[in-house]
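Excerpt of the complex: some chains, original placement.
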Amino acid sequence: MILKLSCPDRPGLVATLANFIAVSGGNILEMSQFTDPIEKWFFIRVHIEIEDSEAKRRSVVDTFESLGRSIGAEWEFRLPHERTRTAILVTKAAHCLQDLLARTYAGDLPLDVAAVLGNREDLAPIAERYGLPFCHLPIEKENKGPAFERYQAAIEESGAKLIVLARFMQILPPDFCAAFQGRAINIHHSFLPAFVGANPYRQAFKRGVKIIGATAHYVTSDLDAGPIIDQEVARVEHYHTPEDLIRLGRDCECLALSRAVRFHADDRVIVHGNKTIVFRD
Amino acid sequence: MILKLSCPDRPGLVATLANFIAVSGGNILEMSQFTDPIEKWFFIRVHIEIEDSEAKRRSVVDTFESLGRSIGAEWEFRLPHERTRTAILVTKAAHCLQDLLARTYAGDLPLDVAAVLGNREDLAPIAERYGLPFCHLPIEKENKGPAFERYQAAIEESGAKLIVLARFMQILPPDFCAAFQGRAINIHHSFLPAFVGANPYRQAFKRGVKIIGATAHYVTSDLDAGPIIDQEVARVEHYHTPEDLIRLGRDCECLALSRAVRFHADDRVIVHGNKTIVFRD
């Protein structure tokens, strides 16, 4: 099992948790721990080996309840290697969708892709190639509310726990952001916080930067300002056109997004305020 | 000799220049050329091998005048391996000054350091270690004008052609910027245009970015907005404190600044509008 936990720091937390695990008959396979010295906050991810019975695991989860509360923690238990049921939202750009699906089917991403939803139909053939349902949900400029309700319903119906915005070119309404807080990952095609908003590669070209980037972050109602999970950069030269930047940026987007999705699906990310703790592997 | 030239694009420019060089008895050792397809502008740097006499060189330079004018060019001739006379401005942070001096004396930077000027005295010992004059020119908050006039006078007296702001923590007045346009290089301790202004590492820490950087740019009166010459980045993790960011950033600052200074001193940079063409080596 994976235990992911954060709480106010106090002496003896590691010993307390390690004892609980030992007493419950578990063995710590891997423990990643971090104490924020400024916020005085404790973060931990523990990979626990435990007798493989549903009853045993359920008992551990139940027993932990009072300990968790007593230290004021937020926590989550999960089976490792459990695939994360995921919905991918797209518009027209194919590379991130293609990259996520290729990695998933190569066994590199522990996802169970429930559905691909698009406000355009362009990428339906890619979903079909992988035998995945593609759901076309158009969004009208004038009346976005009902459209996003349809998205939300489709996601809920699909059973998706994780929502990936793989170059989904729509600004999300606050309700939608709130509904999926901490489980919707977006890829922004700039090295945030530089070049927020539209056309970041064109902004980067105009500014004459020598390095461009991409940023994977959790979605919040504050556009392009959510907690950053990972970033990736590429060097640019004076001879690169805006089209070259778009091309070079695609690799950054695929790398940053796929890493962020993998960290999330492996329970390696803890959000705290507007920042993330990422226990990399 | 090095010829650096930019002009509106038109057919036959390379042939025209190559012929001029051949007819003048020169041989092209290395030619770097770029045509901006959007601005329709032509940029070239040519390393010309020519008979080693002052008279010969003077004649080439004089003869070129009418050709250069006829194509509407801006250009510059220079001897390669001629060291660029340089003034370095500092405040308190030692690393960039130290790095520039170490590289210069290792033979990696073709500089002839004329003077080190500081608004504080902290770094005088470093200049002295290298046998360089250190000039302490304090700047009072209330009355910066006269101080900057003293800086300008000291720079002019030193014969410096290049001014390097090696973590000089002062906002420069517009007159000063104008006087040294295109030959004052600053290092900003962020990945511009992210985190302009003060305390960029603290801003980066607060925003929770996963990559930080540094930016070497030409000084303009528009703060932190001048043409970027080079940038460098470093990866950060959740466990890095603001102090760690400062430490990791120092390497970025030294690398970006020293490369920018070397490119400038090797006549590898052409400024066009607010962007740079950098013919790297």
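Each chain gets a letter, A and B, in the order it is written, and its residues are counted from 1.
FYI, a contact is a pair of C-beta atoms (placed from the backbone, for glycine too) under 8 Å apart; a residue touches a chain by one contact, two chains touch by 3 or more.
As the structure is a prediction and not an experimental result, all values here were calculated from the model.
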- request: Copy number for the full complex, please, knowing 2 are shown in place.
  value: 4
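Operating definition for what follows: only the chains that are shown with their structure count from here on.
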Statement: Cα centroid separation, chain A vs chain B, in Å, comes to 41
Message: Please output the residues of chain A touching chain B within their complex, sorted ascending.
response: 34, 37-38, 191-195, 207-211, 213, 227-233, 237-239, 241, 274-278, 280
